[in-house]
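Note that one protein chain is taken out, while the other chains of the complex remain in position.
Our next item is chain A:
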């Protein structure tokens, strides 16, 4: 009797040909999807570099590329990236958790309008509003602040994210109402209930919006491009383009910087893999 753990039932196929086929297919996948990243990793630590190609077989291990990277301000860009992602993520998570609490636990007039607003912002790709956004950032309406060339200009626009709010809302709806009512009967105020009852129960969802928010903010490109005209404020992703041609050290600094730009998201993904997968399916399948 065949067992069906999968649609094709490949796992129950034994025998030398099936096994060889499977090994070939899976290692092929590994080579195609991780090969380029591995090539970068090896090359970034290699002494002699070919500017036209990755080095697949290292001849001499070195940190030189990372040392030279300091001369080209790479660590300054990395620092900027971390400032933006650190404060941006903190703001984004606080904003999402607050908004979700309202949407999941409160009943009030205008709620459907607010939901519509959230969905509209998710439909609206940020690329499309880039030009007017640059004008708004240069002179905030009513407040008349100029955020061009500041960290705030890169942080505030990512502060509210519809995806995070909706994921959080869905999760908070699952928290049983009885717990909240019990706290209220004990005399706990609104904020106490929120911080001592609701928030601790939402820790898994915080992981989901945290890891998604991190990759989303780290991946920002157009926003820092319009906010940071001066090189001193560049984030690492937008700085990569300017590191391409270096007469003295060749391609090495670019490789080191690219690796530094890749690693944080990979680390975040591997550390929060389960939360990432959960967010992926809930976000995509529910629209």
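Simple rule for what comes next: a contact is a pair of C-beta atoms (placed from the backbone, for glycine too) under 8 Å apart; a residue touches a chain by one contact, two chains touch by 3 or more; residues count from 1.
One rule holds in what follows: contacts and distances are computed from a predicted model.
Peer 1: Pick, from "Multisubunit sodium/proton antiporter MrpA subunit", "Polyamine-transporting ATPase", "Sugar ABC transporter permease" or "Sulfite reductase", the protein name that UniProt gives for the chain of this complex that is not shown.
Peer 2: "Sugar ABC transporter permease"
Peer 1: With respect to the chain omitted from the figure, which of A:83, A:140 or A:201 is a touching residue?
Peer 2: Missing-chain contact among the listed residues: A:140.
Peer 1: Tell me which of A:48, A:146 or A:273 is the one touching the absent chain.
Peer 2: Answering carefully, the residue with contact to the hidden chain is A:273.
Peer 1: Which residues does chain A use to touch the chain missing from this display?
Peer 2: Within chain A, the residues that touch the unshown chain are 2, 4-11, 25-26, 29-30, 32-34, 36-37, 39-40, 50, 52-54, 94-96, 98-99, 101-103, 106-109, 111, 114, 117, 121, 123-125, 127-136, 140-141, 156-157, 159-160, 165, 177, 181, 184-185, 187-192, 215, 218-219, 221-222, 226, 237-238, 240-241, 251, 254, 258-259, 261-262, 265-266, 268-270, 273, 276-277, 280-281, 284-285, 287.
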